[in-house]
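Okay, structure first, notes after.
Only a portion of the chains appears, each positioned as in the full assembly.
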Amino acid sequence: MRLKEIYDFLDSVSPFELQEKWDNSGLLVGSLEDEIKKVYISIDLDEEILETIEENSLIITHHPLIFSPIKKVNFDSYSTKLLRILIQKNISLISMHTNIDVTHLNKYVASEILELNLLENNSYICYANVNDSFSNFANKISSKLGLKYIKYVQCSNEIKKVALVTGAGMSMIGQVDADCFITGDIKYHDAMEAKARGISLIDIRHYESEKHFSPLLEGLINGYLKKNKLKAIIIASQNPFKFCTQGETVE
Amino acid sequence: MRLKEIYDFLDSVSPFELQEKWDNSGLLVGSLEDEIKKVYISIDLDEEILETIEENSLIITHHPLIFSPIKKVNFDSYSTKLLRILIQKNISLISMHTNIDVTHLNKYVASEILELNLLENNSYICYANVNDSFSNFANKISSKLGLKYIKYVQCSNEIKKVALVTGAGMSMIGQVDADCFITGDIKYHDAMEAKARGISLIDIRHYESEKHFSPLLEGLINGYLKKNKLKAIIIASQNPFKFCTQGETVE
């Protein structure tokens, strides 16, 4: 199947032009004329993944491999190291990042994974009704996501309305209109800011909140690929973090 | 005691002009002509702290209260909310941030707290010899810092040389010349980058790695204050984060 056909189908599912100005979604490695034998889906790339997947494949990731434009290809950074393997194995790469956040991902995680009672989904932020105690709510969230260990900032005992952004959403705190905000990669100064604003936080982690990208996208494209005698294979890039409590590994 | 005298003494201990271009260390709230009755030290400000400290005091913090310049003082953000209390209670605020990182803090945490075998301290990064297994080393670090729970990225079983930056140091990963980097506030993409570069990471957290600012500064200024019949009082701003594992609070 020609790469161009798959690219055009993905663009119809979640238009690349909806991406944020700073984003780099689209065809990052490969030529639209390439013939594709296999299609893989992953939230990210790492060396282990690239070892296992076959030559002449396409891989669709959530995060763009190239963020900062490249001036020297010295194979010592994340992007140039993996770029070399992609080229050597003739693997094409398409990234669907902020375009699919807007069209599908935030809403999918909020309603399908967390089973929240959705109020609205205004571009980058999802809102839901809660009306629960903070501790019950935090437990529910962590259990739905399978997180045994969580980090949070608690500002009140009751939560009425929650806002959700998958990945790292703290740059949006100024727009959040809710008493609890759940997102990943929360830093210390973000926590101080939220506490002063009286907004509780639950850190649902970056990788763990976005890994749902893969089954979501699979559901969106498998019908189309089947007609073309292809199939999307989900392949999990590894979470680089390990967690342990007093020597014991936790998740 | 006049605020100007204390300011000049702090400037002689750790010159404010050594701060980074993006930093805002210095006298942030108050007038050099103010008469100071009490001196407090904290890594940060929060509402609880400001309630307990007395009027006409000076508080010296590690983090500047004002980072983004202020156009509207609406008391809804961290900085404007606390600015109001400072002004109402006539409390002056001096911040010593990247200037004291360079002159004292990184080195102090590396040698006094973590008891590492220091190699060099080139402005923002401290290096030390290790020669230990990753798991032993990670255990030692977490126990010195009293962290029961830790997050890490492991790239090898042995660590020869470690680099340390207190606070949030991942923007320096490109300059790190070591096989393990310890710092705080490590985000997911930082972890992916480090993994590709083969550099292990141990997240020693932002607050927990910098809270040593207070006893360090106390040691540096108490002699001087005593001569002026004052005394520095350490007061701990609260870590906004709570951590729990399967419902149990950990640290």
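Lettered A and B in written order, each chain numbered from 1.
FYI, contacts are C-beta pairs under 8 Å (C-beta built on N, C-alpha and C of every residue); 3 or more make two chains touch, one makes a residue touch a chain.
Here the structure is a predicted model, which means the values were calculated and not measured.
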Subunit number of the complete homomer, 2 shown here: 6
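One rule holds in what follows: only the chains that are shown with their structure count from here on.
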Magnitude of the superposing rotation for chain A and chain B (Cα, nearest 5°): 180
Approximate Å spacing (C-alpha centroids) for the pair chain A, chain B: 31
Interfacial residue positions of chain B with respect to chain A in the complex: 44, 46-47, 63, 76-78, 81-82, 139, 148-154, 168, 174, 184-185, 187-189, 191-197, 205-207, 240-247, 250
